[in-house]
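All protein chains of the complex are present and in place, except for one that has been dropped.
Chain IDs A, B and C follow the sequence of writing; residue 1 opens each chain.
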Amino acid sequence: MRLTLLIFLFISAPVLAQRTEADLKCNYSGKDFIYDCIIRLSRGGEPLSGAQVSVGADMPSMPMAHNLKPVKARPGKKPGEYAARLDLEMPGEWTLKLRLAGPVRDLLIVHYNFTESGTAPRK
Amino acid sequence: MLTVRDLVTTYGKIEALKGVSLQVREGSITCVLGPNGAGKTTLMMTIAGVLRPRKGTIAFRGEPIAALAPHAIVARGVALVPENRLVFPRMTVLENLHAGAYQRKDPYENDLEKIFARFPRLKERASQDAGTLSGGEQQMLAVARALMSRPKLLLMDEPSLGLAPLVVEEIFRTIAELHRDGTSILLVEQNAHMALKVAQHFYLIEQGRVTFSGDPGSLAEDELIRRAYLGSARA
Amino acid sequence: MDEYAIGVLTNIGLFSFVALSAWLLLVAGELSFGQQAFFGVGAYAAGICTTMLGWPLPLAALAAMALGAAAAALVGLPTLRLRGLYFAMATLAAAEMLRILFELFHWQIALGDDRIGPDGTQGFRGIRWMFERGIEPLDFLAIVWILLVGVVVIFLRIENSRLGATVRALGHDPELARSAGIDVDRLKLGVVAAGGALAALGGALFAHHNTYIEPRNFDIMLGVHSLAYGLIGGLGTVFGPLLGVALDIGVLEATRSLQGYRMIVFGGLVAVLLVFRPRGLLDERAVHWIKSRL
Partner (left out) sequence: MIDFLQNTLDGLALGASYALLALGFTLIFGVLRRANLAYGPAIMFGCYCATWAYLKTGLGLLALALIAMVGSMLAGVYVERLCFAPHRKGAAAAAMVASFALWMQFEELATLALPRHLYAFPALYEGGPLSLGRLGLRIESLVMLVAAILVGTALWGILYRSRFGTAVRAVIDSPAAAELSGINVSAVSLRVFALASAIGGLTGFLIVSGNEQVTPMLGMWSTLKGMLAMMLGGLGSLPGAIAGGVALGLIEAHSQWYLGPQLRDFIAYLLLFILLAFRPPWMNTRSAY
C-alpha cells in the first residue's frame, strides 16, 4: 500500500477538474436484458476521444449487491463516441458508472431506464 | 393401565429423569410425591407428550405413546391437568369446555350437563372469561376441561398449588368422586397429607429417581413426609 | 486483481458494516429493520462534509459516525421499552421516515459554474473527495478493509470482556439481566447508538466509493438484508455477519451461471439452513466447538 496514500488522506484541497459530459443512448439487443449502448463523451463542448472507458452498472435499491462485470467500451465511429454491450440482470432503472482513464481521469454517473421494449434516459 | 419403564428425559445436558419406572392400575389413584425439582412435573409432561423422553417407554393399555404428540395422547384417553392450570384466559368458561372436547366426534351435550352438575360454580360463571375466575375456580375449570375429553386416565399436576385450604378440600373431594365414578388418576401433589388420604398407591421421587413405592400404610407417615419434603437422609 | 474483483470485495466490506450493526442488535436480543437509515445518515453526512465543507475524509467519517449514533439514540430512546415485533416495526417506521426526509432534503451551494449538494430524489452527485485525491479503487479497498478489521478487533476484545457478556445476557433474557443488576435501558441505548455509528461509518465509505447517493439506496431491502446476513452468518461471533455478506454477495457472484434462478436457489438454501441452525452458521455452539479445537 503506497505510503503516499496516508499523506493524501489529510490534504483537503479539492482538485478542480474540468467537467466531462457524458451522453448515453442504448437499445435492446432482443436477447434477455442485453443492451447495446453508444456513449458520447465531451469536455467543454469538444468530443473527447482516445479515452479508455469502463462501464459499471448498479441499481438504486440494494446498491452494493448488484455486482455486474464492468464492460470496456470500444471506440465508436464518430470521435468521442464509444460502444458497449451491457448484460443486465433485469430491466428497470440502472445507475451506470463510467470510469475514464487515459488522457482524462474521471468518474461519471448516468441514470438509464432499461425497459423490456425500448429504453429511455431518465432526467 | 399405564406402564412407564426406565424413563430418561433431559433438558439439554441436564437429566431431569434418570430412569423412572412406575405403574398406574386401572381404576386406582396413584400419587407421586417428592421434593421440589425432583422431576415430578417433567414426568407428567413426558407422559402427556409435551416433552420427548431420551430413553425408556410409556405404554397406555399396552400401546406405546412415548412418540405421540400431546393431542394424539389426549385422543387415546390420557388428559393432563397441567401445573398452574393453563386455562384459556380470554375465552369464556363454556368455550374452555368446548375446546376440551374439540377432538371428540360424538355429541358431548350430556357430558356438559354432568360437568356443570359436578361443578355448580362453573355453571354460574359459564359466560364469564376464564381469566376472571379465582384460582380455585380456574383449577376446577382445568379439571372440567380435561374431563370433557372423556379421559380414561387423568393426570393431575399439583392441583392444590397456591389454593386456600378450604378450596383444597373441595379439590380432593372432587378427586375422590372422580375415583368413585371409575376414572383412574395419576396425581402429583405437594400436599402429601391430603394425597395419602385418597391414594391407593404412591411413589416417592427424588432427583429424577423413584426412591420408594408402596401403599399408604407401608411407610410411617411422618417418615414419608420428611423424605417427601427434605429428601432421603444423607449419610 | 481486476476492477471487477476489487468492486465485489469493496462491496462486501461496505455491506459488512451495516450487517455488523444489525447483528449487534440481534445479539442484544432486538430485531431492527432500520439500520439502513443510519447507513444513509452516514453517507449524507460524510458526503456533505467532504464535498461541501471541504473536510478531509477521516474527519468527515468521524462526524458521520457521531451523527449516526445520535440519530440511532434519537430513535432508540422513545422505543426503549419495546420488545420483539414492536421494536422491529418502530425501527422500520423510523427508517422509512428518514428515507422520506432524504427525499425532501434539498441543500445546494454553488461551486464553480454548477450547484452541488443533496437534491432530494435527484440524489447527491459529485462526492469525489476520494477520486480527486487520485485514490485508486485498490487503495480504497485497502482503506475499507483496514477499518473493518479494526472494528472486528474491537468487537473481539469486547466479546470476551464483561461488557460482551452483559450484552449477550441482555439478548437472552432482559428481565433476568435486569434482576442481575444490569442497567438494561442504558445498555440497550448504548448498543443502539453503537449500531448507528457502525452503520454510519459504512455509509460514509459507501458514499465516497459510489460518488453518488440517492434516497432509494437506503430502502427497507438494505435493512432486512443486513438483518438476514447477521442471522445467517451466525450470532455466535463477530465473523457471523461478515460470513453472511460474503456468502450472499460472494456466492451470488460465483453463481453467475444461475443467472435468473440465483435468488430462488439462494432463498431456498437460507430457509432450509435456518431450519437446522436457527441462530446461524457460526452460532454460539459452533463457536465453542471451534474454540475447543484451537
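Keep this in mind: contacts are C-beta pairs under 8 Å (C-beta built on N, C-alpha and C of every residue); 3 or more make two chains touch, one makes a residue touch a chain.
What you are looking at is a predicted structure, and each value in this text was computed from that prediction instead of being measured.
**Student:** Taking the entire complex into account, which one of B:80, B:115 or B:196 touches the absent chain?
**Tutor:** B:80
**Student:** Of the residues listed, C:53, C:109, C:263 or C:290, which one is in contact with the missing chain?
**Tutor:** In the complete complex, the chain left out is touched by residue C:263.
**Student:** Just to verify: which one of C:154, C:176 or C:272 makes contact with the chain not shown?
**Tutor:** Of the candidates C:154, C:176 or C:272, C:272 is in touch with the missing chain.
**Student:** If the hidden chain were put back, which residues of subunit A would touch it?
**Tutor:** Within subunit A, the residues touching the omitted chain are 32, 90-92, 115-116.
**Student:** Mind pulling the subunit C residues that touch the left-out chain?
**Tutor:** Against the left-out chain, subunit C lists 26, 31, 78-79, 81-86, 88-90, 93-94, 96-97, 100-101, 103-104, 220, 224, 227-228, 231-232, 260-264, 266-268, 270-272, 274-275, 278-279.
**Student:** Which parts of subunit B are in contact with the chain that was left out?
**Tutor:** 48, 50, 69-72, 74-75, 79-80, 82, 86-91, 95, 98-100, 102-104, 145-146, 149
The rule is short, and it goes like this: only the chains that are shown with their structure count from here on.
**Student:** Taking each chain's centre as the mean position of its Cα atoms, how many Å separate subunit A from subunit C?
**Tutor:** 27
**Student:** How many angstrom lie between the centres of subunit B and subunit C, each centre taken as the mean Cα position?
**Tutor:** Chain centroid spacing, subunit B to subunit C, equals 52 Å.
**Student:** Rounded to a whole Å, what is the gap between the Cα centroids of subunit A and subunit B?
**Tutor:** Chain centroid spacing, subunit A to subunit B, equals 75 Å.
**Student:** Would you give the residues of subunit B that are in contact with at least 2 other chains, written as numbers and ranges?
**Tutor:** Answer for subunit B, listing residues that touch two or more other chains: there are none.
**Student:** Under the touch definition given earlier, write down the residues of subunit C that touch subunit A in their complex.
**Tutor:** Within the complex, subunit C touches subunit A at residues 3-4, 7-8, 11-12, 14-15, 54-58, 112, 114, 122, 125, 128-129, 131-135, 139, 142, 206, 210-212, 214, 216-217, 219, 221-222, 225, 248-249, 252-253, 259-260.
**Student:** Across the complex, what residues on subunit A touch subunit C?
**Tutor:** Subunit A residues touching subunit C: 1-2, 5, 8-17, 19, 32, 54, 56, 58, 60-65, 67, 69-70, 89, 95, 97, 99, 105-107, 109, 123.
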